[in-house]
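Quick one: structure below, then a few questions.
All protein chains of the complex are present and in place, except for one that has been dropped.
For subunit A:
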């Protein structure tokens, strides 16, 4: 198993944010992390990559996270934060190159230069490769920051709300990118708010509510009418189509 969480708990002072979460991610799986605001999605992701202290076990390839240095971990898992604030005026290409340099590479070496070119093409960033990251659109910035994570060449990518602020076209584009990565054997843990998107993109869904994992399985198993009503406190309309389910919230309960 690529990643294994056993009894993972996170507390901030007296407040329990995550309570005994058990989760496994295997090779080539896209696991969607869903749940209402404040259910603990971002906290789970941050704990997984060692950004915040936690209790329980986090194992990468059966090795405990505690025994893996930050440097070593960056070769196993790449993290795309919800925060997309870049401090300085860097070109899109340089942002991608930072991912390569983080794991000891250099784009001055032909092998890494080729990887950079390949990633730029696969993310459709050719036209804006020399543009400033501070001046590109939200969608372009999200793709560039994803490109940085991809350049770390890890077997697992953890992305916190990668579709936030993206228009439908860019959301679908990102879906294609994730699915291509999956076909290459990369695993992903992605937090999402859009049920339809989650159901179509992910191989598995993990539903969090009030810090607890309340359901895990295929999208069809997890996103049932009853569960959506119970966890999100809204009525939802689920329509099965050829492209997958369309799940729309209709009224508040």
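Observations on the structure shown:
Assume a residue touches a chain if its C-beta (ideal position, glycine included) is under 8 Å from a C-beta of that chain, and two chains touch if they have at least 3 such contacts; residues count from 1.
Rule of thumb we're sticking to: contacts and distances are computed from a predicted model.
For the chain that is left out, the UniProt protein name among "ABC transporter permease", "4Fe-4S ferredoxin-type domain-containing protein", "Threonine synthase" or "histidine kinase" is "ABC transporter permease". Checked against the full complex, the candidates A:87, A:226 or A:239 give a single residue touching the omitted chain, namely A:87. Of the candidate positions A:66, A:108 or A:252, contact with the hidden chain is made by A:108.
Across the entire complex, the residue among A:95, A:136 or A:192 in touch with the chain not shown is A:95. Counting the whole complex, the residues of subunit A in touch with the unshown chain are 46, 49-51, 69-75, 77-81, 83, 85-91, 94-95, 98-99, 101-103, 108, 145, 148, 152.
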